[in-house]
Every structure is written in C-alpha cells, then in structure tokens.
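With one protein chain withheld, the remaining protein chains of the complex are depicted in position.
On to subunit A.
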Amino acid sequence: MEAEADKPSHLAVIVDLSPTQWYLSAQASNPYPLSIESFLSQILAFLNAHIATKNENTLAVFGAFPGKSVMLYASTETLVDEPPPLDANSYPPFKMVDTTVTQRIFRELDTIDPGDEPPCALVGALTKALCYINRITLPSISTSVAEGSTNVPDPRILILSVSPDLSSSYIPIMNAIFSAQKLKVTIDVCKIYGPDTVFLQQAAHLTNGSYIFLERRDALLQYLIMSFLPPPSVRKVLAVPRQDKIDFRAACFCHKNIVDIGFVCSVCLSIFCQPVPVCSTCRTKFPIKALQRLKSACPSPAPATPRPLANLNNAVPRTTEATNHGTPGLR
C-alpha cells in the first residue's frame, strides 16, 4: 500500500518577525550574526524544499508581527492580486511561494508603527495555523466522508522563534498545545535567537515534536532540512534530535509569573503564585484555616513568625514543581 507509506504532508510554518529581535540578531557582536534578509532567503529555500519533495505536499506560512498575526501563504488560497508571470527558469509553485511570502512580509513591515512595539502575536499565529489545519483535515460538506478520511495530509507545525517567552501568553499557548494534541499535530520549534523559551519547549515535548536551539546560526538551512523537513514516518528511521532536559515550569494565573512552586486550586487546577481565598477561575472559596496554613508555608514573603520546620511537610498540599510532568487542565 504505497499511499500509506508515502503520504502527503501539510506543513504550517510560523515565522516570528519581531523587528527589535531581528535587529539585535543582526548585530555583529553576536557569535554568528544573522540578518532578516539572509534568514528569509534560507527559509524560502526550506519552504521550496518541502513542496519539492512531493507534489501533493501543502504549505501554509503565518507571520507573527508585533501585536498582529497574518497568513502569509497558503497552498489553497490566492493571497496576491495577480500571479507572478511565468518564467522559464523557475518552477511556478516555487515562484508563487517566494513572491507571495516576501511581498506580504514587506507590506506588513511597512505598516508597523516605528514607536512603541507591542509583543509579538505568536499565539495568534499558532491558533490560526491550528484552525487552518482543522479546516483542511476535516472533510468539507461537499466531498463525501470516505474521500476525506483517506486523503488527510499529515499535518505539522514549525515555529521559528526569536522572541523571549511572554508569560501572559501561557494559558493560550497551553490551550493551543492541547488542541494540537487532539488534532494529532506535531509542533516543532527552532529557536533562532534569544534564550530558551519554556513554553515552546513544552509545546514540542507534549506534541512529540523536537525543540532545537540553533547554535550555529550560519547553518540555519542545514538545521532546518535535516531536522524539520522529514515527516514523522521518515523520522522513525532517521532520528531527529530531541531535547533531553525540558523546563516544565508553569506561569501563575494571577500575575503571569513563571513559578517554581505554585498553589493549585483543588477544583479546577488553576495555578497561583500565592495562596488566594477565592479561586479566580472557578470561584471556589477555600477554608480560611487552610489558607492560613498555606500562607505561613509560603516561602517568598516570609511570615512574621516562622513556624517550626516540622509543620512544613504537610503545609503545601499540591505544588507544581520543575520536575512535575503534568500540566494542569485549563479553562
């Protein structure tokens, strides 16, 4: 059964296009400076390589701009006003991808207000990518059910990130991860610039993808081709590097801080950095006695009279710790 072994795959690429981060990335003081121009030419070659490997492969590209996410390219949609003229020296679909993506990126970058820069809308782009995957994998009403189920493209998402973690986006990112798990979408992450991001590490880990921190940034294209081009079936033969240490810390719901030890609502599993009398998510009231006990055990704002150590053992009933694999269910 040839079709099973050699299925077409859908790749959604999310490109983080924060002007500030890319300016910092291009600075000559970095070990391997990488400018956005050189990044774009390498990413376009990667996108073309994905379409080149199979005629039925589909592609969608989303851009995360400051405070705004935009669909830059999709195989099934025409996003530019007129298709580029045919050229005897290039394959029409490649040319289509190249012109559409560059044209739309520059159009968006031109409209960016040079003043205050809001954080990048990575979550928006991720959600759009998931919605798009949902749309193409679900059989449309016009085609029959059987037809759709036999030709589902294998969907994947690749996030190319340059911005640091945005702790306020913890909840939406976790929700996106859960939807991805449900849709059986693999999320791969390539960290091109900046420190490791905790949330994206978790995203890759929970969806069986790979998280790669780009060390040699001059070899971006080779990294992309070797680690992110193979579909899951090929990865069973040619192994792709995985992260062996994953930071499982979560962000609290009240101040959006990343916490080492948190307090979890026993009803809805919301996470707080301090004991609270009423859960802000499910409105559950906690007994005042338990609250006092927790407050006294709270490590950071030291209580006036420190309790003896013996009581500390049962003071924190449920905590999320750095080694804890479970992530709380979110509403």
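What we mean here is this: a residue touches a chain if its C-beta (ideal position, glycine included) is under 8 Å from a C-beta of that chain, and two chains touch if they have at least 3 such contacts; residues count from 1.
In the analysis below, contacts and distances are computed from a predicted model.
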Subject >> Undepicted complex member, UniProt protein name, chosen from "Response regulatory domain-containing protein", "RNA polymerase II transcription factor B subunit 2", "DNA/RNA-binding protein Alba-like domain-containing protein" or "Diphenol oxidase-A2" >> reply: "RNA polymerase II transcription factor B subunit 2"
Subject >> Identified contact with the non-displayed chain, of A:S35, A:S233, A:S266 or A:T284 >> reply: A:S233
Original post:
From the list A:P8, A:P33, A:P164 or A:P275, which touches the chain that is not on show?
Top reply: A:P8
Subject >> Listed residues A:T20, A:S35, A:S90 or A:T284, member touching the removed chain >> reply: A:S90
Subject >> Touching the absent chain when the full complex is considered, from A:Q27, A:T78, A:S168 or A:S280 >> reply: A:T78
**OP:** Using the touch rule from the top, list residues of subunit A that touch the missing partner.
**Re:** 1-6, 8, 45, 48-49, 52-56, 58, 75-78, 85-92, 94-95, 98, 143-147, 150-151, 153, 221-222, 225-226, 229-231, 233-234, 236-239
